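Yeah, one chain of the complex is gone here, protein chain that is, but the others are all in their spots.
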Amino acid sequence: MRIGLILGVVAVYMCLVGLVETFKARWIISDVIGLGQLLLIMAGIVAGYLAARQAAGAGGVMAVAQGAVAGVIVGASLAALLVVGHLVDLRVMFVNASPALYSLLAFGRDTAAGSRLLLIAGAAAGGIGGLLFLIPTGVRRNLIWGFTAALILSLFQDLLQLLLQTPGLPLTVRRFLFATNGPSLAGAATVCVLTWVLVALRSWRGAAVRGRIAALPPAGRRGLRLMGLALGLAGLLLLPTAGGSFVSLVMVTTGLYTLMGLGLNLEVGFAGLLDLGFVAFFAIGAYTVGLLTSHSQLGLVHWSFWTAVPVAVLVSVIAGILFGIPVLRVRGDYLAIATLGLGEITRLLVLSDALSPWLGGSFGILLIPKPVLFGLELSAPGQLYYVTLVFSALAAYVAWRLQDSRLGRAWMAIREDEDVAQAIGIDLVGTKLLAYGLGAGFAGIGGAIFAVLLGSIFPHSFQLLISINVLVLIILGGMGSLWGVVVGAVTLVGLPELLREFGEYRFLVYGVVLVAMMLYRPEGLVPAAARKRELHEETTMGDEPVDSAPAAIAGVAAGGEERAVGEG
Amino acid sequence: MPRGLTRLTYVDLFLWAFRIGIVALVVVGSVATLVAGRYTGQQWLDFVEFGLAQGGIYALIALGYTMVYGVLNMINFAHGEVFMSGAFTAYFVAAPLGASGFLGRHLLAGLLLVLFVSVATSTTVAVLVERIAYRPLRRAPRLVPLITAIGASFFLQYTFRGLYGAGIHSYPDIAALSGTWRIGGIPILRTQAIVLLASVVMMFVLYTIVMRTKIGKAMRAVAEDRDTAALMGVNVDQVIVFTFALGGAMAGAAGILYALVFKQVHFFMGFVPGIKAFTAAVLGGIGNVPGAMLGGLFLGIVESVGPALFLDGLGIRAPYQLRDVVAFTMLLIMLIFRPSGILGERLATKKA
Partner (left out) sequence: MKRSKMLATLALCAAIGLGVYLASPVPAATMAPTDPIGVITIGPGQPITIAWWLVVSGADGTLGTDSRRGIEIAIDDKHGMLLGHPIKLVGEDSGCNPEGGTTAATKVAANTDVVVAIGSSCSSEAVPGAPILWKAGIATVSPSNTAPKLTDPNRGPDYDGYLRTAHNDLIQGKVGATFVRTQLKNVKTAATIHDGSPYAQGLAAAFADNFTKQGGKIVAQEAVGRDDTDMHPVLTRIASTKPDLIYFPIFVAAGGFITRQAKEISGLANVTLMGADGLLTPDFLKAAGDSAIGMYQSSPDLTPDAMGADYSKVFIPKYKAKYGELPIAGFHAHAYDAANVVFLAITKVAKSDGGTLYIGRKALRDALFATKGYHGLTGIITCNQYGDCADPHIAVYQIVSSDPASWDVGKNPKKIYPVGKKM
């Protein structure tokens, strides 16, 4: 019952927030079903599934029945919205409670008939959810994969259509998969079934194949791995060309965030220094390059990009050290707000009227020329992408070597416990400053590329949101792990960029994803192994609410142990 | 400080130079402004008054931050959104009340109703966030709840954007509250006087709750050591929920006060006050209730008076564009030289 109510509330919420209305025209299957309707149906199915799971012990039919009941409750909630909306003008408060929404909910009929239909639809969806629960796990998983693939086909249709537009690929593929407004029924069905088959194959034969690979001699395995690496590399190198300038732009942006992520990873992931003002170094790198290369009156000299980059890095490193000195003795969460303050100070100073004769104020610095390499002007995002790639690879290499070096270990010691680290002889000051400096240097490179990417820099580009994004990115990707940074950048930057047309709801989904990730997989997507152990050890040990003495004693015992493992 | 004495000395030198530099700038600027005689005494008083009113609002929001931090050791980034949710929702009650003239005729009843709606909404939101997003993460390392809080903040912002729209709404004008009163010959804006008064009263109430009541004692116990408190028979979950609820209520009240002074509500209105309030909490000593109050008022005054006082004298154009710079610089100085804040934090020696 409760499940039904909760999901009913969720469904009503989705309507009122506008998700349903806005996305009803986002066709999952052209002219048949849109994303908006799908969301509501999903609410019903999920309700049914969860209810059935709860009632699992009572046997198959009961489970499905429970599922159906939960689904009905979801439908009833929506019907309630419909009825209330009919009686009272909700639009004064909830801007999305519009007649269009109501007609969508009521399947185009009047309130009474619509409500009945909603109840029936809810029951059906709930029943399906219940049935889903009853299907064996393996089959269900494959089925879900299939539907997810069809969904991805629809969500990324613009990108996919663009990719399919490259000359050389037959037009028929594109025409088969996509109808005018979205994926065609045949296209979606084909993708769904194909994926289902592939995933099923993987789970049946996967173990056998894995065993065969494990049985290969080391040389063979290495050969396979190299092949995989080569394929990945090829994809990385050729995707911008294949995808066109928009995809290249997205990849450059991802690359820049990766660079910044690697830098912040040094500070937060390795050394445990929470820095929320990271965008300041990015800005400093960009402004340095701008001031040194711009053709406008603000340009101090007219150097080339390649001469300006080392200077930008140097200036960023110095800035990092300078910003780090005042906060050397600040710890923990205070550090967060202090660095946030530093970041904001930087942004406000570059925006200010006071410094505008030198920094351009709100007009920024314009007329920044593109870098020229061996006579070839690198103006397309695709070309700058390779520059970014090279720098990212360099940065990743540096970070990788640092990780296992003496400095890296010193950082990790500081992260775990500063006082102990000091006691064993680590120079806190120098080590911390190095973390800030190096991290800032990476960000400076990113800023330098950013400046030539847009050809102009505006202070409005350096907001707190970017610092937050970079922090979230490394945590989502897996803190302390280099691949994690890349994965995080792709997930957090690349995907939303591609999903740009979802407009404002991007941030809504962003928030939900963040919370969900932290609740279920706090170590990130590609974590460093030690981290994963730490986090899951803690959550399994200390999960129960500590509200009674016996549990408390167990909690204390566990708590003591966790703190030693390293709460940071 | 035993080791690395040479290095530390350089750093110390730098820090001292920094402090002396800032103080010098402040003094020179202030002297120049006062000598130039640009502002009348009345105007200086005005600056202080505006700062106090703004500071009162910061203080109320900061109270929520500081209590949650004290009890749970986490920064509740979503607190600014709790503030917004109360003020924004209460708008939909205030607008019809204002339009129908009810607010004009029964001012107190109307205001109380609006206040009630705001506080109820904020408290609900705060408690819900705690239940869904924070409770499962009680024992996670510091960064995880921080990220969750950021996620919750985004979620709340855009939820309310979706629900109520992206436009700006204004609370109705209340005739009885516009204009000034003369207190001791000094004209003070009515709304600001009320805000200040209400803030102080609420802070006092909160202080009493925390210091004198049983649940307050429980809160302080949980803040000191959660597990020992549990051993002593304190229902930790309940206390935490109560803390969030209390913080949420304060934020809801702050929302109404904000609405009285500034009138405009908007889905993004909570973000910046949230950060400022957090700054205020740190300034005053995080975990410390009187500290949050003091920090808030102090921050408000510095933001209001600072640019006029010393930036002006230093010849900086458009000094009020840099008011946040002033605020954050002051925070930095405070953190460098008194990391535990103005009133200190009882647990200052405990590592974070």
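For reference, chains read A and B in written order, and residue numbers begin at 1 within each chain.
The rule is short, and it goes like this: a residue touches a chain if its C-beta (ideal position, glycine included) is under 8 Å from a C-beta of that chain, and two chains touch if they have at least 3 such contacts.
This is a predicted model, so every value here is computed, not measured.
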item	value
Interface partners of the hidden chain - shown chains only, full complex considered	A, B
Contact residue for the chain not shown (choose from B:Leu13, B:Val31, B:Ala109 or B:Ile168)	B:Ile168
From A:Val88, A:Leu231 or A:Leu454, residue that would touch the chain that is not displayed	A:Leu454
Absent-chain interface as seen on chain A, which is shown	162, 233-234, 237-238, 240-241, 244-246, 248-249, 295, 348, 351-353, 361-364, 366-367, 373, 376, 378-383, 385-386, 389-390, 453-456, 458-461, 497, 500-501, 503-504
For chain B, the residues touching the chain missing from this view	38-40, 42-43, 46-47, 50-51, 54, 166-170, 172-173, 187, 189, 258, 262-264, 266, 268-269, 271-273, 303-305, 307-308, 312, 317-321, 323-324
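What we mean here is this: only the chains that are shown with their structure count from here on.
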item	value
Centroid spacing, where centroids are CA-atom means, of chain A and chain B in whole angstrom	30
Complex contact set, residues of chain B against chain A	3-4, 7-8, 11, 14-15, 18, 69, 73-75, 92, 132-133, 135-148, 150-159, 161-166, 226-228, 230-231, 233, 235-238, 275, 278-279, 282, 286, 316-319, 321-322, 324-325, 327-329, 331-332, 335-336, 339, 351-352
Chain A residues touching chain B - in the complex, by the definition given at the top	13, 16-19, 92-96, 268, 274, 325-334, 336-338, 340-342, 344-345, 348-349, 351-354, 417-419, 422, 425, 427-430, 464, 468, 471-472, 475-476, 479, 504-505, 507-508, 510-515, 517-519, 522, 534-535, 538-539, 541-543, 545-549, 551-553, 555-556, 559, 562, 566-568
